[in-house]
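Below you'll find the structure, written out as structure tokens, and then a few comments.
All protein chains of the complex are present and in place, except for one that has been dropped.
== subunit A ==
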Amino acid sequence: MKSIHLTASVLAFAAATAMPAFARDQIRIVGSSTVFPYTQAVAEEFANHGGAAPVVESTGTGGGMQIFCGGVGADHPDLTGASRAMKKSEYELCVQNGVTDITEALIGYDGLAIAVNRKNETDWDLTLEQVYKALAAKVPVDGALVDNPYKKWSDIDPSLPDIAIIAYGPPPTSGTRDAFVELAMHKGCEATDYAKALKEAGDKDAYKKFVDEDCSRMRQDGPFIEAGENDNLIVQRLEADPNAVGIFGYSFLYENLDKLKDVKINGVEANQDTIASFEYPIARPLYFYVKNAHRGVIPGLNEFIMEYASKNALGAGGYLSERGLVVLAEDKLAEVQAALTNAVNMAPPEK
């Protein structure tokens, strides 16, 4: 018994004395789960070339910003990944905590794919309006907003297949869901005659309220199924059910092209070219943010950032494109590299 007591107190003492000494030799990265696989790749490459293995944590874009903006010093992370640009409120939080020197780096684009099983014989091609009508909680029918009455795709448009609407998608906590609502549902909603009429009526607040509330709510009556944060689960569900569609990041479609096929949106299929050109409508930019106050203090941080922005990683044919990242055009990449090299601080975001 005595020896156990002793070990415990020694350990507690060691813990109490060792922790406040903060010198950290590992880079710490938080942020978006969409950017996570790319940051992972760079971290591994960096470690393979002799750097101390960085600690990469997937916290989601918003969660990452919270931690990243927590302050300057070794117990705050050096980098955060984001699947959207930093918001004004987040920038203000950063400034409030003394994180004033931040460089923003655009690393590429990500598409949200809508996919079905290859066994499904229909050549799927939806407009965003059809996507909205299939998945929203409330849709306009004959000039009035009603609970979504559509059970089959053919109810929305007779040219669509006569099968029940079943869609697996991300839950509200996911950045992918935010992006889907903003990029697909809002645009589809705004394309309806009802929305156009409301906009012409001129009541800006009413219109904004309509978009923010009625266009954003996914239906809860069965056809839209929240499949959890795990995109692999959605892929497995689609394999089992050839009539279901799934919504997830493009990299999961890219890895499973033998089993799944893409649903075209407005006649455009999701691939690296259409996502980079934003021709495919459900595409978004990916970023990472660097805390410049940590550069030169945390060992290896500068080298890590340069590895991230190198042609070898971000360029066409680089190892991040092998993982499904839609890469930047060459001149854009040069701009990003220049901004990182010179530690150019980002301008405060406008919204």
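The criterion applied here is as follows: a contact is a pair of C-beta atoms (placed from the backbone, for glycine too) under 8 Å apart; a residue touches a chain by one contact, two chains touch by 3 or more; residues count from 1.
We take it that contacts and distances are computed from a predicted model.
Think of the chain that is not pictured: of "Phosphate transport system permease protein PstA", "Transcriptional regulatory protein QseB", "Aspartyl/glutamyl-tRNA(Asn/Gln) amidotransferase subunit B" or "Pyruvate dehydrogenase E1 component subunit alpha", UniProt labels it "Phosphate transport system permease protein PstA".
Within the complete assembly, A:Ser251 is the residue of A:Ser32, A:Thr127, A:Ser251 or A:Gln272 that touches the hidden chain. In the full complex, subunit A makes contact with the omitted chain through residues 1, 4-5, 7-8, 11-12, 15, 18-20, 26, 28, 33, 36-37, 39-41, 43-44, 47-48, 50, 52-59, 75, 118, 229-232, 251-252, 254-258, 261, 319, 323-324.
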